[in-house]
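This report concerns only the one structure given below.
Note that this complex is displayed minus one protein chain, with the remaining chains in position.
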Amino acid sequence: MINVSIAGGTGYTAGELLRILLHHPEVNIESVISTTSVGMSVSDIHRDLIGETDLVYSDTFKNPDVIFLCLGHGLSREFLEKNELPAGCKVIDLGNDFRNQPEFGNRKFVFGLCEQNREEIRKADNVANPGCFATTIMLALLPLASKNLLTEDIHIHAITGSTGAGKKPGETTHFSYRDNNISVYKPFTHQHLEEISNTLISAGNSNLPQINFVPMRGDFTRGIFASLYTKWNGTITDDEAIAYFKDYYADSPFVFVSDKPISLKEVVNTNKCLLHIEFHNGYIHITSISDNLVKGASGQAVQNMNLMFGFDESLGLKLKGSAF
Amino acid sequence: MINVSIAGGTGYTAGELLRILLHHPEVNIESVISTTSVGMSVSDIHRDLIGETDLVYSDTFKNPDVIFLCLGHGLSREFLEKNELPAGCKVIDLGNDFRNQPEFGNRKFVFGLCEQNREEIRKADNVANPGCFATTIMLALLPLASKNLLTEDIHIHAITGSTGAGKKPGETTHFSYRDNNISVYKPFTHQHLEEISNTLISAGNSNLPQINFVPMRGDFTRGIFASLYTKWNGTITDDEAIAYFKDYYADSPFVFVSDKPISLKEVVNTNKCLLHIEFHNGYIHITSISDNLVKGASGQAVQNMNLMFGFDESLGLKLKGSAF
Amino acid sequence: MINVSIAGGTGYTAGELLRILLHHPEVNIESVISTTSVGMSVSDIHRDLIGETDLVYSDTFKNPDVIFLCLGHGLSREFLEKNELPAGCKVIDLGNDFRNQPEFGNRKFVFGLCEQNREEIRKADNVANPGCFATTIMLALLPLASKNLLTEDIHIHAITGSTGAGKKPGETTHFSYRDNNISVYKPFTHQHLEEISNTLISAGNSNLPQINFVPMRGDFTRGIFASLYTKWNGTITDDEAIAYFKDYYADSPFVFVSDKPISLKEVVNTNKCLLHIEFHNGYIHITSISDNLVKGASGQAVQNMNLMFGFDESLGLKLKGSAF
Partner (left out) sequence: MINVSIAGGTGYTAGELLRILLHHPEVNIESVISTTSVGMSVSDIHRDLIGETDLVYSDTFKNPDVIFLCLGHGLSREFLEKNELPAGCKVIDLGNDFRNQPEFGNRKFVFGLCEQNREEIRKADNVANPGCFATTIMLALLPLASKNLLTEDIHIHAITGSTGAGKKPGETTHFSYRDNNISVYKPFTHQHLEEISNTLISAGNSNLPQINFVPMRGDFTRGIFASLYTKWNGTITDDEAIAYFKDYYADSPFVFVSDKPISLKEVVNTNKCLLHIEFHNGYIHITSISDNLVKGASGQAVQNMNLMFGFDESLGLKLKGSAF
């Protein structure tokens, strides 16, 4: 049993973390920190948690074994500067502060993509949890990168649910705008490109080609659907490629290759990432799906926690999917 | 051809008014007023109007024959106090300032429910356009009220689309909240109850019973679906009642009684209101549907304008429904 | 550890049962029966189960301790007539065959509303799982019925998600029809009225008033939102009533009274039922929400199973809600 603290406890990723950790058999949530809601019930903010917790927001942690930082991007550094954590307290950052700049004082953050860095994470005290788009895309490309097979431009379109945009309401998350609507944002320039590139290079694809990534806003709440393809030079056969993907993820409890086409809701509300691979016109075409709040954020963070504390990697993460 | 001005030109009802009036054969839009967007293109705010207009926001009107007030509730009075309209300029208020308090200086507002007050509206210089819930509910009850048949409690549940809540984003219009969600608000206390009651009484139902109205937020953008019933004492037969409804609306170009059950999208993007009537367990049960932005707001406002200026009541309002 | 069989394994309720039981610590799924899909992988039909099970459809059971009947309404009787179950095999029927006609040969079905019949269910060999609308409505009325407080007409509108209509596609479950749409069906005549009435009477409300129930089709997939009210004669105070509701469900792990208004997604993907109570105009107004596939079907069935086998009532049912 470990003591866990959550900083930034009112946002979407904190809510999802609570939904998971409240049923985790090895976790005691010792504190949920919020500067704006001290004294309020956690279930007054995350209304679906009624009946599941009596936790109340506090202004600081007590003596956690690990703290999850669910703060806005850029605010994790500030939090760590302002707050001295207890000796031995591990950190899992769900923001993007340390994904590409892992050094922070004495702390060195390991990039928390479990399927790539499992062994490093087991030994880590500080983990930078990957971004949601990045996770969904990296898991589709990692096996190819590990064989240095990414040699020509990679073409990616990926559609995200509205929860990826956070809790603060705005023009593009207004229901009247977003319902039955589709739009593109930050084409070719999304901030996750950097962690994707770093990861693929570190996986063994030293000369990475250009990655063309068009993110889209979908009219659904949860999930990322990525469709990506690149020229396929046939160094290995199509069947070998699929076999290699399956082999690559054989020990991963949450990544699976489907022989049939996939649809987004097959992973919603789970920590799974599903891949489907086809070959057309000299291209390898991969579809990849995950739940942006679970595998793309809080579920992956718990998966990292499980590794860091020597628990079974999937402990508390065998979630019932919503399917519909 | 008349000159039209629109005050409060950036909101949802103004946008819908523009969508209708830009194609109205007898209308020249002379000005679209906005205190916050002077000098901007109207199609920069109402993005779907690209290619349809070169109008630019101005800070005031020129010399309109009629001005539509699309201001927030309470702001119509303020606008009329601050701005002296040209002599003879008629006013159509889409807010709720004059629905229940029709006197304002020299101006006397006629309640703009065309199906009830057609003749008065033809002669009116000032019209208070009814609310969207109110319109959908009143049209379902008017024929009964006109015969003084409303004698026992009326039970109403009505579900509204998100555009009814306006453009400003908030917690209950956040896509992440509202998608696939349903909730109740202001049960038994909604502000439209007053105009509903006044209308039914003025229609002839002098001793109005209690109206129990539970408004609900739906996870769709356009439309109101009202389901309402009251005890049916059988003064007239079921068939006579249905025939009377049809007769009552025989001259109304936008209200129809369907012999089959109705679904909301049958009226979306039109100025129609559809009714369906059944009898069960000693109750008369009526379903009523309309598009809150068209028949419930801007379409009805144009219908009023048509009457006030002697145009055909349906001029510019034969809109292609979206159906899907 | 018990052996479980599921008959009718390709439908929605069977899929949901599998999602729950695959992670239930005391359950071994010994067979999933389908007459149409024998030999196929269960995850080829319930595609989201990829990576979670290698189960294959069979044409019959082996030696189960309990069999869940997820057959179409009317087909449970037929199944039991045609198949001789092993001695001691318990039955949980998710259809409506035995809810109102509990006798079947030697078998006598207990009505499986855990919150009412907990003790009987513990001793039962055959349980008739309640309907989804019925569950959501009965849980809102049970405390009042138990005090014989239902004396005047009860007015109910309840909106259901599309999964309630089952897997077979049809006109009113076509996405093009249903998206952004609302409609009424079977007003005042829904088949769940009988089990609701029987339950309320058996709970102690011997002279049940008329129940007026208008079911509606919502444009969402999961969940039922019920809004209901009845005259409130003030035998007990408002505060006493709320306190009594809380007290009535104090030992129920899944039913909670919220002091704040509720919205449907607070229970989606959980086995919870949330209630909220207000008083207006001489009425008590109750909103009640549940997930039709979980608390309204498969979750409640597992809750019944837990009671029947002496497990903790909530074992395997502490599900992460989807919230969004």
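By written order: A, B and C. Residues from 1 in each chain.
Simple rule for what comes next: a residue touches a chain if its C-beta (ideal position, glycine included) is under 8 Å from a C-beta of that chain, and two chains touch if they have at least 3 such contacts.
Because the structure is a prediction, the values reported are computed rather than measured.
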Which visible chains touch the chain that is not shown? A, B, C
Touching residue (missing chain; options A:Pro25, A:Gly39 or A:Pro261): A:Pro261
Of the listed residues A:Asn181, A:Asn198 or A:Ser314, which contacts the missing chain in the full complex? A:Asn181
Taking the full complex into account, find the residue in A:Thr36, A:Asn106 or A:Thr189 that is in contact with the omitted chain. A:Thr189
Any idea which of B:Asp93, B:Asp153 or B:Asp179 touches the chain not displayed? B:Asp179
With respect to the chain omitted from the figure, which of B:Asn83, B:Thr189 or B:Ser322 is a touching residue? B:Ser322
Given the contact definition stated above, which residue among B:Asn96, B:Thr135 or B:Thr221 touches the chain not shown here? B:Thr221
Touching the hidden chain in the full complex, which residues of chain A are there? Just list them. 155, 157, 159, 161, 176-177, 179-185, 187-189, 210, 212, 214, 216, 218-223, 225, 227, 229, 261-265, 268, 278, 280-281, 283, 285, 287, 324
Which residues does chain B use to touch the chain missing from this display? 12, 15-16, 19-20, 23, 44, 46-52, 161-163, 179-180, 221-222, 254, 256, 258, 260, 262-263, 265-270, 272, 274, 293, 318-324
Spell out the interface residues on chain C facing the chain that's missing from view. 12, 161-163, 165, 167, 169-171, 173-180, 219-221
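Rule of thumb we're sticking to: only the chains that are shown with their structure count from here on.
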What is the chain whose Cα centre is as far as it gets from that of chain B? A
Starting from the mean Cα coordinates of chain A and chain C, work out the distance between those two points in Å. 34
Whole-Å distance, chain B centre to chain C centre, using C-alpha means? 40
On chain B, where are the residues touching two or more other chains? 161, 176-177, 179-180, 219-221
